[in-house]
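This is the structure I want to talk about, given as structure tokens.
The complex appears here minus one protein chain, its other protein chains still in place.
Up next is chain A:
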Amino acid sequence: MEKSRITTTTNSMTILTVLNRDNFKIEREQDVVPFRNRVKEHAVKIGMGLVNQTKLITAASELVRNMLRYANGGEILIEVVSKIRENGIRLTFTDKGPGIENVETAMKDGFSTGKSLGLGLPGAKRLSSEFTINSVVGKGTVVTIIKWKNG
């Protein structure tokens, strides 16, 4: 989990600098709204526009609900990251849930093992600028999203 220290390289080989980090624990449904507000605070601080703010918050909301529903909660790392000229928010969702058996199917629209619309994961991917998912069955899932200020 601790591989994201100060600098990490993304697939495009640009160096990301972490400007600020903040940890948030999710245990109950009541934690969702305070978490969203916290993300919004950070987004406002870096001057993200209203549309991107809403996209980021909605994506975060989807992933948090997944975490609560399938893994009974987990932890989220909120980071303000910077890449050359642009700032953004990176959220890392870590849970110790059952894991996702087939990530490829889970990323398809309309697929859900629960009774939801099945838009959470694919929707969150479309709403964020960068999206990575790592899931090990029986161990848990780590989802990382980045939303750039103007992206």
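Points worth noting:
Here, a contact is a pair of C-beta atoms (placed from the backbone, for glycine too) under 8 Å apart; a residue touches a chain by one contact, two chains touch by 3 or more; residues count from 1.
Here is the rule we go by: contacts and distances are computed from a predicted model.
The chain not displayed here is annotated in its UniProt record as "STAS domain-containing protein", chosen from "Glycerol-3-phosphate ABC transporter ATP-binding protein", "ABC-type spermidine/putrescine transport system permease subunit I", "STAS domain-containing protein" or "Aldehyde dehydrogenase iron-sulfur subunit". Considering the full assembly, A:65 is the residue among A:21, A:38 or A:65 that touches the omitted chain. In the complete complex, the residue from A:74, A:88, A:120 or A:140 that touches the missing chain is A:120. Against the chain not displayed here, chain A makes contact via residues 29, 32-33, 36, 50-51, 53-55, 57-58, 61-62, 65, 109, 116-117, 119-120, 122-123, 126-127.
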